[in-house]
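All protein chains but one are shown in place.
Up next, chain A:
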Amino acid sequence: MSGLLAAAPARLGATGRRASARRPDWRPFLAAPAWWLAAFVTWYWPDADDFPETALLSRLLALVGAVLFVAALSGRLHRRGPWAVALGLALAAWEVVQAKLLWLKRPFFGTPQDLLDVFVSDWRRLADSLAHSLALLGVGYAAGALLGVAVGVGLGRAPRFRYWAQPVIRLVGPLPPAALLPLAFVLIPSSRLASEALLALAAGFPVAILTWSGIAAVDPALYDVARTMGAKDRFLVWRVALPAAMPQIFVGLFMGLGVSFAMLVVAEMLGVKSGLGFYLQWAQGWAAYPNMYAALLVMSVMCSVLMSLLFKVRDRVLRWQKDGLKW
């Protein structure tokens, strides 16, 4: 038994040591040259047209190369090495194909320096859009998650609540929340509030259903144990049902977050005149394609970071579980 307990950390330690004790690996040192190549091509080969920020781009690429070189020296580039090489080469290729040779159709395909120019010249508005999106999403999602857990607990533990709530949820829940948008804008005078409500609904439905199913699946013996020790309903809900249902609740939270992203973009495009979704639509309206790419990049980074944060929280909360998907 002690062997089993000790085995897990010991095994991890062993692989870590083996990796660092290996002969010096030259492959991580390929990353820096790849980026320096991109920098050189950008700087040396004249642009096919009058593109902005070419000099800045080549300096940035060289700088990233330097950072990667230091990372390789300090041995921190083992796992991500191949990606760093590929990204550098891809940027160099993009630079050649579009900025130097203009092979792809303009204006739909921009150059790397076009994209950089958007961040340099329009970062204020991008940042402002990001802040608005985050605020809208944060409030709507948080409200939906809390409401969803509360409704799920009610469905799982209170038969009378279930009797009245279940048919309503069955009718309204599966409806794509975007379909309610026109109605919400009529009923709720503030478009911001309407969007928050729909975001909450979008996130709340999967959270409620999965909280319910998690609570329904709790081994009744776990309640018996607490009850024999004198536990009252409060303890049974907060300290038994909710922790036991937590793995399922997190599945709901992930689903809800995904639906929230979709709802956020729709709401910003159709109702709220701010945020990344609105920026996207505005960029498309003005045929400002580099701006659109920039907004897409910001949006995907935002969504990915939020997902990763949720995974981090889950890994912390569910650290008692045997294993789980690693993001």
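Note that in this section a residue touches a chain if its C-beta (ideal position, glycine included) is under 8 Å from a C-beta of that chain, and two chains touch if they have at least 3 such contacts; residues count from 1.
Everything that follows uses one rule, which is that contacts and distances are computed from a predicted model.
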item: Choices "Nitrogen fixation protein NifU", "Protein glxC", "Peptidase" or "ABC transporter ATP-binding protein" - which one is the UniProt name of the chain not shown; value: "ABC transporter ATP-binding protein"
item: Among A:Met246, A:Ala267, A:Leu280 or A:Ala295, residue touching the chain not depicted; value: A:Met246
item: From A:Phe29, A:Trp43, A:Phe235 or A:Trp282, residue that would touch the chain that is not displayed; value: A:Phe235
item: Hidden partner chain, residues of chain A it touches; value: 1-2, 4-5, 219, 221-222, 224-231, 235, 239-240, 243-244, 246, 318, 320-322
